[in-house]
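Reading through the structure tokens given below for one structure.
In this view, the complex is presented without one of its protein chains, the others remaining in place.
On to chain A.
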Amino acid sequence: MTGKEQMTGAEIVLKALKDNGVEHIFGYPGGAVLPIYDEIFQQDDIQHILVRHEQGAGHAAEGYARSTGKVGVMLVTSGPGATNAVTPLQDALMDSVPLVCLSGQVPTSLIGSDAFQECDTVGITRPCTKHNWLVKDVNDLAHVIHEAFRIAQSGRPGPVVVDIPKDVQFATGFYEPPSEHLTQQSYQPKVQGNLNSIRAAIELMATARRPIFYTGGGVVNSGPEASKLLRELVELTNFPITSTLMGLGCYPASGSNWLGMLGMHGSYEANMAMHDCDVMVCVGARFDDRITGRLNAFSPNSKKIHIDIDPSSINKNVRVDVPITGDVGHVLEDMVRLWRALPKKPEKAQTQDWWTSIQRWRARNSFAYAPSNDVIMPQYALQRLYEFSKGRDTYITTEVGQHQMWAAQFFGFEQPNRWMTSGGLGTMGYGLPAALGVQVAHPDALVIDIAGDASIQMCIQEMSTAIQYGLPVKIFILNNQYMGMVRQWQQLLHGNRLSNSYTEAMPDFVKLAEAYGAVGLRCEKPGELDDKIQEMIEVKKPVIFDCRVANLANCFPMIPSGKAHNEMLLPDEATDEAVANAIDAKGRQLV
């Protein structure tokens, strides 16, 4: 033990965080973490952002992580602090966000005694983390925190929890620097793809007449280099490319091969191309049920290549022909090199008919909506918002629901790490705290939370955090007074019986903003929209923008349940009757 520094557990926590490059942590104090908070008070290297609810801390750390590629760190107390962290932990697990959650725990001697603010944190968080630890010996603490950072950010990223009893925070032990700690042998993720499989993939791609790239969040997680390589490969092959909700920005929305997002509310051209393709190259996506539609009708005539760092994602929902386990960036590098080395590159004519089909599908203009001069259409509001954000250093977060899908449809992303949304878990309340996390990491950027009137109220308390830290986030609420997506499903599936999806008592969002010390803006007419958006962007304070939109607008296009990609409901066909009959008898049998 000689040569190692001796310090208290709480000092070890701060030192380990610093040694892992942490600059910001999001948290909320409480009895079981007070020694750590005492250490935070006595240093200046790490800034602690005090949230108003532990869920906010988690989502803020997620936004921070997704917009920077770094690990997000949250700090919570025992019991309710830890249980409030569960939602963001599961959210980060499903969307593969690297998150380290430090939680206080009652002293080891009291564990199991139902002590005040005790809960079985490692038990509760076991299924919603990549890994977790209860540290009972102060001499293990540094090692565990280093390992927590390694596991959170390597392989398929994810959340981890380190539960630290209060007596361990007070106890004195030895600090072990990251360079000296031994990694757990059982966890050594494989990043390099099998070269024979990659070669097989390239050969298959070279024969394709109707190819498509289907990309996902794995490209973002692999780092900016992966997006560059993806763009290079798209340019080399001239294949069309679509992306999941999580992967938006990896390929620029202005790129000529871009088909738009795919899936339940994806573009007609993306879904039709997925259905009719002969070679599908899935890059860092996981064949989620919002993407595939009815599985036995999913892209029936294609050979499928799947690149994923997580072997359990391969062949989980869809059987693939060429599985490649490895990091997207590493595999794409090999693919670019092997494509360049192809002795005979495919002729342009080989995919000409395919591109003709795609142009035909594009011409359907599947995101079209009926414009209005009297009421603001939500799609129009987002189009205007997008126009005003162009040329600025913009980051977008969202809540969950119709506004989220419209944002994905109408906002164009040119770069990865610019789009933060809760995809897998679909957590209402994600957007505002996530925006705060983004703004902390990028103080001068324009950070907009595109929100719904229902979602925003789930973590509205974080307005107070925005004011305290001078984080000028813009909350753009598409206010239709309904839980819009719930209402849409009720219209589609439950005979338009709008059970509990209408919010009768809505706060005055302008006054609410003012109550917090922020700026409130309201817009009710399409003609006022541009000026108000301009005003919102120019204000150097947090803004709540109450954008009153058409109440009953539906989000189209849509793949109704039990349907395949080529059976989309398009906006111009979505009459009331078509909507009522969208789900046939067979679809209705699905439980």
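Everything that follows uses one rule, which is that a residue touches a chain if its C-beta (ideal position, glycine included) is under 8 Å from a C-beta of that chain, and two chains touch if they have at least 3 such contacts; residues count from 1.
As a working rule, contacts and distances are computed from a predicted model.
The subunit not displayed here is recorded in UniProt as "Acetolactate synthase small subunit", chosen from "Iron chelate uptake ABC transporter family permease subunit", "Hydantoinase B/oxoprolinase family protein", "Acetolactate synthase small subunit" or "Sugar phosphate isomerase/epimerase".
If you put the hidden chain back, the residue from A:139, A:302, A:479 or A:561 that touches it is A:561. Residue A:311 is the one among A:311, A:346, A:412 or A:507 that touches the chain not shown.
Remark: the omitted chain is touched by one listed residue; of A:6, A:184, A:359 or A:372 this is A:184. Annotation: of A:289, A:353, A:393 or A:572, A:289 touches the absent chain (contact as defined above). In the full complex, chain A touches the hidden chain at residues 122-123, 126-127, 130-132, 134, 151, 184-187, 289, 292-296, 310-312, 314-316, 319, 489, 492-495, 497, 560-562, 583, 585, 587-591.
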